[in-house]
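Removed: one protein chain of the complex. Kept in place: all other protein chains.
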């Protein structure tokens, strides 16, 4: 099978580099081009990403010469790890030019014509993109915020089963969620930061959009009240969340476990290469999950849940852990790209060279 | 004014050593004796507590020879930082022998005749001890769990003003709350621990008892539903809590701030040496309080509050920080001892030598 | 090719578990049995090692029932991660019973008949074991201390080229070097520990034995003076060392780099499965190597070196990094086992069942 060309935009940042690493040996996609800010233009990618946990980049990627984001791109699929400010104007331009822009940026997530997708939950939201697609064939597809990527996975099957109504969530977020260079060590030794700019507001809106339904009459937003408090802790990777949930139909703790354990997601038939065998894993040990020990389950794509127990105020409470750089960013975008490809959104790659 | 003798039990532990340090130059109390486990008996206290953040112990305390907890004590007041297991049987014995046992242990907190006191909130609960006091004159007085010490301070004035009904709280607790040696570094580098044994259950019960009222008909427990989730983070000192609150009478965020800012506590007239000028301090900066920066406010006795804002599920939410070793343990017991002394509970020290 | 049975002793400790993980899919060895202290006897190994960074154990290993170390073992090769005290008496017994005991314990390293081996350096020291081997055919083979495993690798080619005479080394050691539970987090947040019991003395003696020569007249210890200072830092894995070296023949910094870059080790012809392509990697960036970023090079078997520069007191100085759990412990023992197998020391497995 011939692999399809993809480009990575924002390839020198934390998420972009992770995307490049995930493309090594990808069965469907071939890394064809990488873009970053003007500062990096003309440099070999390998020279620019040495300070990364993953060791040296794979050879072919390391030798790739970085384009400016304003340069011309030829790949049918562009994976975007661009900063919000840049993504805002650039992504629509690239979509108009015929590219399928699979973006991790928050800039267009709330646009009604832009799908906000977690493949295991709402792959059918792809249809929202219909109105975006012009004669060149491009579109923007987004994945949620790195916190939402983890908790929405858990909320979805519970919502289907019991009707989610209220959520109180407090997060313990990893420093890699802040990108490079991230928080100063002076803030993260013997300390917790009680504020992450812009984070708390996104969470409710994104959860509601993801759990929403595309119906004949339009888009049905579920009526879920969600209160989020976000803090940063001295952890490298892994967003951890304490959540307390109330439902229309109060479930027993065992039913909650059983629903979560049984969840396999709505894309089994698509055979997406990055989809984990189990999108959710329930841990029974009383002191699990833990960020360092469990964030890499399912190659960072499995969301782990633990300490599921009754809540004295709502119905149940639990901890949810997800790898913010993988399930919450690079892996999320990659899985979306795979979904789009599997479902035929990348059918007309020829068009993309014609802008 | 002559100072009254006090002894410290459990003097070699983290809380006990802090009590010993707080007694240096205390205007009312004189450190007269220290006790610990048999292992430490006969050793100079200074040799046993070298691995402490506070630098060398004050001279007189350092030279003090450690008694076994089973030895005879002569001080009217005994400050107890004993482990729960030891406190259970020993504290009642010491109280029966005529000592005022001011305890940080959880063993007797829920006994209806044992007051659970935060002086700024419920100093009148001292009267509960009446039934305890035999002809020798002793009694047990307790302070709450280290998390409760901080959040109850904030709940109390809000409860008085608006009628607290529901609390969802998630904690970020410091390692010093676990005593010595505390969690392994393997658990606290690049990690969060999602479980603290026995912690979550205490919180609701202790909050309700502290906010309760002694009435003519007996004890009135307020009807507050509280759900607690407790986690350990890589912070030395300072328990940090994300709380979400619902009231009988929904307050505006500004009213909440105003009530908290105006709170001075119910012991101003007692002139307790360890009482901070302000038991609560509201911080307005969006990234405060922070454990390392703010735990020492008011010499560790001031509870700081920040990010007070509307809650999408309940009425308001905020962060609460308190120094777990000071406001939450040693300072709590010391303040209770001062309160008891100010209110005449230590009137008959002569009795204590007669057991 | 049929795989040979191996057992892992001390399988529930940090090094033992790593050995078990390294045996998953090993081309030469088959994990046949695991042993630990009496406490663990009869339990499934998977239940005992859950708090490990590596995720769930491979299936077959997880289901293996743990023996007591005093039980009977049948594997020709026993990989020993036993504590020193236990290893002292038990390893000679097992060797006498015909097992090839490949040990990470320090108990027998300085015995003149026990080879202390780093395969890339002194594979021929295997011949020292000849006097150990009785009619049952067993022997003890040891690997060095986790610090020595890294620095000796760098010293060896330089010693061959220029004649090493003096070493001053200061280490920054990871907490995993202390085993479980390791240092308390109270010691490792905002702190450095300046003392590691028993560590500094081993280093000189082990370096000299490894760099020594087996000659016709006996064993030639090189005359190298070495002064070691060992400290513990808040790092999970990776022993880091600042070394300053003087030689008989003063080398230029470029010659040092060239010798290190050229080193491939003395076991290329043996095709050992765990031997890295390059035992040493010289990094040119001025801020490398770094423990977290570089400890996993060559699957943790490559020693990285950086900041090679002239020394104002000796001749050259540099930083050396090695993964203490892999190159310094589990990987070291595994490589020794592979070496012994490749060179025929495990020729008589039948004997081992006859004790």
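Order of writing sets the labels: A, B and C. Residues in every chain begin at 1.
Assume contacts are C-beta pairs under 8 Å (C-beta built on N, C-alpha and C of every residue); 3 or more make two chains touch, one makes a residue touch a chain.
Not measured: the values here are computed from a predicted model.
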Open item on the list: For a quick check of understanding: of A:147, A:188 or A:329, which residue touches the chain that isn't displayed?
Closed with: A:188
Open item on the list: Out of C:88, C:180, C:264 or C:314, which residue would touch the omitted chain in the full complex?
Closed with: C:314
Open item on the list: Considering the complete complex, identify which of C:177, C:234 or C:279 is in touch with the unshown chain.
Closed with: C:234
Task: Sole residue of A:137, A:194, A:234 or A:328 that reaches the chain not shown, by the stated touch rule - done: A:234
Open item on the list: Given that one chain is not shown, which residue among C:4, C:79, C:151 or C:167 touches it?
Closed with: C:167
Open item on the list: Residue by residue, what part of chain A touches the chain that was omitted?
Closed with: 175-176, 180-190, 234-236
TODO: List the residues of chain B that touch the chain left out of this view.
DONE: 50-53, 55, 189-190, 285, 288, 292-294, 296-297
TODO: Go through chain C and note every residue touching the omitted chain.
DONE: 166-168, 170, 172, 187, 189-195, 204, 225-227, 229, 231, 233-236, 240, 242, 244, 286-293, 306-307, 311-314, 317, 319
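FYI, only the chains that are shown with their structure count from here on.
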Task: Between chain C and chain B, distance of the C-alpha-averaged centres to the nearest whole Å - done: 49
- [ ] Among the residues of chain A, pick out those that touch two or more other chains and give their numbers.
- [x] 189-190, 288, 292-293
